[in-house]
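Removed: one protein chain of the complex. Kept in place: all other protein chains.
All chains are identified by letter, namely A, B and C, in their written order; residue positions are counted from 1 within each chain.
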Amino acid sequence: MNNQVMFVFLALMILVFSVLTVTSRKILRAAVYLLFVLVSTAGIYFQLEYTFLAAVQLTVYAGGIVVLIIFSILLTSHISEKAAVSEWKQSVLSTLASGAGALLTLLTIYKFTFVPSPEPASTSTVTDVGTALISTEHNGFALPFEVVSILLLAAMIGAIIVARREKDKNMNSENK
Amino acid sequence: MIQGIPLYYFLVVSTLMFFIGIFGFLTRKNLITMLMSIELILNSVNINFVVFNKYLYPQNLQGHFFSIIVIAVAAAEAAVGIAIIINIYRNFRSIDVENVDQMKN
Amino acid sequence: MRHELLLTALALVVLIIDLMLKPGQKNAIIPITIILFALHTIAGFLPAQPGELFGSMYRTDALHVMMKNILNVGVLIILLQSVTWLHKDENREKMAEYFIILLSTLIGMYFMISSGDFLMFYLGLELATVPMTALAAYRHHETKSAEAGIKLLLSSALSSGILLFGLSLVYGSTGSIYYNDVAASFSQTPMQVLAFIFFFAGMAFKISLVPFHLWTADVYEGSPVNVTSYLSVISKGAASFILIIILYIVFHSITFLWKDLVYIIAILTMTIGNLFALRQKNMKRFLAFSSIAQAGFILLGIIAGSKTGMTSVIYFVLVYIFSNLGAFGVVSAISNATGKENMDDYDGLYHTNPKLSLLMMLSVFSLAGIPPVAGFFGKFFLFTSAASAGYYWLVFIAVLNATISLYYYLLVVKAMFINKNEAPIASFKSDMATRIALIMCTLGLFAIGFWGQLYELINNLSIGILN
Partner (left out) sequence: MINYSYTILIPLIPFIVFLFTGLTGHRMKPVVSGIIGSAGLGIAAILSYYTAWQYFWHSHVAGSAYVPVKAFEVTWLRLNENLVINLGSLLDPISVMMLIVITTVSLMVHIYSIGYMKGERGYHRFFSFLSLFSFSMLGLVLATNIFQMYIFWELVGVSSFLLIGFYYEKPSAVAASKKAFIVTRFADLGFLIGILMLSFTTKTFDFISLTSPGGPAIASAGGATFLGFSVLVWSLIFIFMGGAGKSAMFPLHIWLPDAMEGPTPVSALIHAATMVVAGVYLVARLFPVFALGAPDALHVVAWVGGFSSLFAAVIACTQTDIKRVLAYSTMSQIGYMMLALGVSGYGGHEGLGFMASNWHLFTHAFFKSLLFLGAGAVIHAVHSNDMRDMGGLRKYLPVTHITFLIACFAIAGVPGFSGFFSKDEILSAAFEHNRVLFFIEYAVAGITAFYMFRLYYNIFWAKETHYHHTPHEAPYIMTIPLMILAFGSVFAGYLPFSHLVTSDGLPFAAHINWSVAIPSIIIALAGIGVATFMYMKTNGLPDKIANAIPHFYKWAYHKFYFDEIYLFVTKKIIFRYISTPIAWFDRHIVDGTMNGIAGLTQLTSNSIKDFQSGRLQQYGFVFVSGAVALALIFIFLW
């Protein structure tokens, strides 16, 4: 029963704040709503007993990405600034498209019978996660773990060359 | 598996979140909020993976690790995206998506 | 795994050398990287051990190796073509970064091609895309470059979000992310059809198939020329390779479904790509739309579903690399020398730069599929494979589109050779690296068509749909 209450709470948090994130006219608030969504998602992971994942969610997503986003909002907009609204035609069309997509997806998912795997469950303690992370066997994830580090490195270099200001010429008028 | 909560409930939440994200992507005028919509989309996918893993195929951690990798990729995407957005701000003095339509037809 | 390890090491070496060089010596990084990469390309042709690693997350055999080698050759040409551009003042400070990003995206493509499960596939895909967006936005002071970067980033993030949603449903319905397991239990319930279509939409984005192609022209126009040619040739080639592998190996149980899907998309892509290419004035945009139409032709080989089909796709991509890089090489040389990128600027080019014009003409003829240039054989094999699978109407439509495409390809030839121009682009000499790259393209354009064994070689390695 507790579980159910908790779940309903988290689900409502996620949905309500998701909607607020994409509708709020103040960008900074939208970012904060996003933070709530991400934290609630971490709550769901906790509930599913994936504590490691929940921790990653909190640190990387909530702690890293959202902070980055807020930081960039502060750089690029005034706090009081209100986001422009899109024209009604665009809003209607977008609502239709995403609504149709959601309906279709829910319908097909509802029609599908999921069959749980008969094999026994393994636990998901941090030890198991760690073992799988460095395992090179089937269901081991050493390779993606290594490759993602290349991705992060490359993305970092990319971000630096794009955002770095050049020392020279005509950019002096900018105030960062 | 959580007692008393069917799998479908989670899927409804994640699907709705996914399409809310898409809606946001299609309507928000601000580049940063478009990026935030992307985060919503990725987050909903993560929920899917994790829930499937927990409810249906708990004998290994495929969905779990998929989510972790997606989070890492999301971080990389956000970093590059924000760098470009800041660069756009320098060039246009604004980060409205309306401004970035010089090239067309 | 040799390709991946060598290339990763190569990228790290470049990074370290760059740190060690003094500011005055930075230019040395260019020849070092290119020579190392050339060696890496050659090393790729050494015989390699087929097999699976990491519990079949990574798989390699002669087919994968060949695909990677094809990409290597293309990247080598692009590296050579970018030398002039890198020597420009505004790019001096970030040469090493350019190389590292380019190479790491190539690593991503390697892993994508060699992937044995959807996690590695997804990771490879993102590694091939996310850093690219930084390169698209490489030119600081160009608003167009930043626009290209953000358009590429946001739309590719949207597409991979949708692709991921599809993948999550695939995982949910089959219980595995490994290709073998998915292939064994994938069927045709509505949800799985939905999942497949979401997945396909994401892939179609990367190959820029209609209606998922809209980003292409804008991004191609705004990016630096070399990045554009990389996106249009290497990225697209790699994505086509992995698409055909996944369709043939993983989704073979719903073959009849994806064949119909590909049928529709192929017609749309060829036609719309052509219609837009007709009206382009900017050379990069023009090549972008022409490359969309070309992607439509690739689908003809995919839809065949046979060994011949895969052979024709690989062969076509190989030819396409040389033809498109030939065209982009000329565009890049001219853009570097004069900054001009419009078709009008090419008026009368033949009188001032006859060699460049001839290469451009060859490339364009190859793209249009006129014998005896290699492009003709590429198209011919695609048509043959689709026709032998019974898709006569599709081949007929493709043939019509090939005729339309001829019209706009001739516009370029006409501009260079016939149009009058009071002040044509002045005669200029390109540097050594550009010339080598252009000579490689020219040779490739002829050699591939006339080297008969090549087709057999590819055919021996190709596979049809698994049964």
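The criterion applied here is as follows: a contact is a pair of C-beta atoms (placed from the backbone, for glycine too) under 8 Å apart; a residue touches a chain by one contact, two chains touch by 3 or more.
In this text the structure is predicted, and so the values were computed from the model without any measurement.
The absent chain, not drawn in this view, touches the displayed chains A, B, C throughout the complex. For the options C:3, C:40, C:94 or C:151, the residue in contact with the chain missing from this view is C:151. When the omitted chain is restored, the residue from C:260, C:344 or C:431 that touches it is C:260.
The residue touching the chain not shown here, chosen from C:402, C:437 or C:461, is C:402. Among A:6, A:97 or A:142, only A:97 touches the chain that is left out of the view.
Although one chain is not displayed, chain C still touches it through residues 150-151, 154-155, 158-159, 162, 190, 193-194, 197-198, 201, 205, 211-212, 214-215, 217-218, 257, 260-261, 264, 272, 275-276, 278-279, 308, 365, 370-372, 376-377, 380, 383-384, 387-388, 395-396, 399-400, 402-404, 406-407, 410, 414, 417-418, 420, 450, 452, 455-456. Residues 86, 90, 93-94, 97-98, 100-101, 104, 108 of chain A touch the missing chain (whole complex, contact as defined above). If you put the missing chain back, the residues of chain B touching it would be 22, 25-27, 34, 97-98, 100-105.
The rule is short, and it goes like this: only the chains that are shown with their structure count from here on.
Distance between chain A and chain C, defined via averaged C-alpha coordinates, is recorded as 30 Å.
Shown for chain B are the residues in touch with two or more other chains, namely 18, 21-22, 35, 52, 56-57, 62, 65, 69, 73, 76-77, 80, 83-85, 87.
Each of residues 119, 123, 126, 130-131, 133-134, 137, 140-141, 149, 169, 172, 175 in chain C touches at least two other chains.
Put simply, chain B touches chain A in their complex at residues 2-5, 7-13, 15-24, 26-30, 32-33, 35-37, 39-40, 43, 46-47, 50-52, 54-62, 64-65, 67-69, 71-80, 82-87, 89-90, 95-96, 98.
The touching residues of chain C, when paired with chain B in their complex, are 118-119, 122-123, 126, 130-131, 133-134, 137, 140-141, 143-144, 146-151, 153-154, 157-158, 161-162, 164-165, 167-169, 171-172, 175-177, 217-218, 221-222, 279, 285. Residue ranges on chain B touching chain C, taken from their complex, read 18, 21-22, 25, 31, 34-35, 38, 41-42, 44-45, 48-49, 52, 56-57, 62-63, 65-66, 69-70, 73, 76-77, 80-81, 83-85, 87-88, 91-92, 100-105.
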